[in-house]
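First, the structure itself, so that you have it in front of you.
What follows is part of the complex, with its chains left where they were.
Naming follows writing order (A and B), and every chain is counted from residue 1.
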């Protein structure tokens, strides 16, 4: 523990019962349920940690580059306090040590802005349990906390592989471009000294968005990598099939898709070729580009029914809402905003085609939580292929998790859900995120035991399933 | 009680405090409120039990045909586990005893999938309180439970009429086709030995859906039954008026309507006749068919303002989402999925026409729960004719009921709601469903007493009203 000499410096107090219900009887049930799964291995079937980190096992960079700059959960709310994103290192090519330290001070100064958010829970747990300091981030403690992290990062047991084992990760999925050669996954698989399991995930979004200016170039590149002429829709399809097979051969179990809406609908082959040709020539209207994207996504579903890669959807987000930030600083900086998202009609064609297909499996996430009780739980409560994804992104927080279980369970039970998905690039926070989910599920289950909807035994089985069989089934692990 | 010899077989434990809040102080208030209404007679103003059952009073069939095959709450979630619907008897003309027993085994095997759903609460309560076995359904106990039910079904006091009295039903509404001759209702009314009250409900959906291929044939049949030429819209209107009068003369107090959306809007008479003629000739476009349906539904509202039948709406469901199941096996098998549903604009014309009409009364149900606080409670909080229907279908569950009360009460109070509606064809589960609702309302009221929003006396009055005056007023009983 790195500690301040002053006895009055505020400390982080990680209460062992945090996030468990206040009612004493319910809390004791929740504590028992949580304790039984607290140390279960972490299954992380969807996330954004680069495979390179584990393949190369290099030390992490400075605290700001490690914890702040790449984490849009932090940058967005700091930006909302009036902090320029560049002051946090976003879009800054090579920040100086002074810039990094200054950015960290900004985080500490505005730390009270995170009260009530899960970011506060996660980062404080990281500081105590991963870094080993219980100093509360404040303007006064900023440099001490920064130094504590920097010192810890330099230690040999703080390399990515050591942490992987210390965190108790059983499997970790990355998210990868279809043209990626997966060299890091290959290296890991070939390394006899590496006991972990790191799987690629096929994420082809950009190759389906025919309305974007870079699309023709990307599709050319896809053709080169696959060794197929992508000048036709048929060629695009073949190239994708080949790349999916490549990913599957490297351990992938799922593809991931995040478009503005959830719709996928088949294209008549001839009309599809015409649309595709128009888009290649830059002559597709915005509506045609959307129609083509929905057709290409339907093709992805069709491939999934054949190659058995689980299809996961993360729709309904307006990406890069603030154009100026996008143009100056790039994407994924915290300006993505959800929109109303519809599933019953959008998924009609694909579920009619493959909804009862034994090879097809679809995990649907949403940031429009109104869909949970209205559409997703009813769909998952009928179609054996469809699973309701765990609370995602803005909903990855204790109250939202409770609402998710309350909205889904009464219609679809527990077994039609996906298990927790950390969806993060913040590697250090993975245990804290899974821990939060386990606490939230224990809290929900305890409530059902306390009002006698479940027996304690039933709740124990469910709590175990939710961290073992449930994600393994939803993601075919 | 039929019990297993083995002392380790799992037992159903129906805790007397189930569904009541965990906090001890709140629970004791809830228990007192619940106890005061626990045995109040059951008013069931909307459901799907066939009148024939009570008129003929024949023994129930085998356990699977009684409990599984016709209950889409069960078949849907079993289908989601990968069980073919035909294995549950759906669409099977005359299942063999072996098939029925095998289907029951599937239910028992997958019983854990129902954990957290109200189906588990209802069926376990049925097993203990109606059947008289406390054996938990499992693969091991399946045959014993099956035999226990089969034995019970054969007993004379297990006939529909005996159960009606044992269940303490005061009034039971059925759901009937406008062309139905209501012979079973007539027989019951004429039977001096029958002390119950079974009312028909006028459900004309199919006669309004001009976009369906069977519509012209149905409308012909309507004309025959009513003795009116339905070749014109005016004829259709007259025929409906006559059939409504026939239903009213047989005790009906309401008509029920379940279309894709809630809109009803008047048709200009001449344009209406043209639309109707086009639809009769099979020449109406899909949009025109929708426009005609909304016009016909508006006519229903106009009739309601004259004949005083309460109009109930159950909109917003995509029926038969899975076409293949529909084509092979029929409807009502668990593949109906809710959609976003709008009311403020949709009901504008009808509320402007009849919203303050003293004879008009409209009870609006929804499976899009976002409408409760946004639209339905505000509407019911102004229009004396409009009542917010109880949580329906997917929302007929403890957590959803709590959300319903929390969403509606602060804007519309308790008196602008409909009282509980079981909406079921699962006759045996009627007491369990009403019991769940009474517990949920007691839990909600207890919370308001515990935080001093209501006095205990006020809560007692409300709890009594909710099972007596509230449904009687909403349904004009």
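Here, contacts are C-beta pairs under 8 Å (C-beta built on N, C-alpha and C of every residue); 3 or more make two chains touch, one makes a residue touch a chain.
This is a predicted model, so every value here is computed, not measured.
Novice: With 2 copies present in place, identify the total for the complete complex.
Specialist: When the whole complex is considered, it contains 3 copies.
In this section, only the chains that are shown with their structure count from here on.
Novice: Return the distance between the CA-based centres of chain A and chain B, expressed in whole Å.
Specialist: The computed centroid separation for chain A versus chain B comes out at 40 Å.
Novice: Residue numbers of chain A touching chain B in their complex, please.
Specialist: So the residues of chain A in touch with chain B come to 21, 23, 25-26, 342, 344-345, 348, 351-352, 355-356, 370, 373-375, 377-384, 406-407, 409-416, 447-448, 450-455, 458, 461-462.
Novice: Report the residues of chain B in contact with chain A in the complex, numbered from low to high.
Specialist: It is residues 13, 15, 17-24, 76-77, 79-82, 112-118, 120-121, 318, 321-324, 334-340, 367-370, 394-395, 397-400, 403 of chain B that touch chain A.
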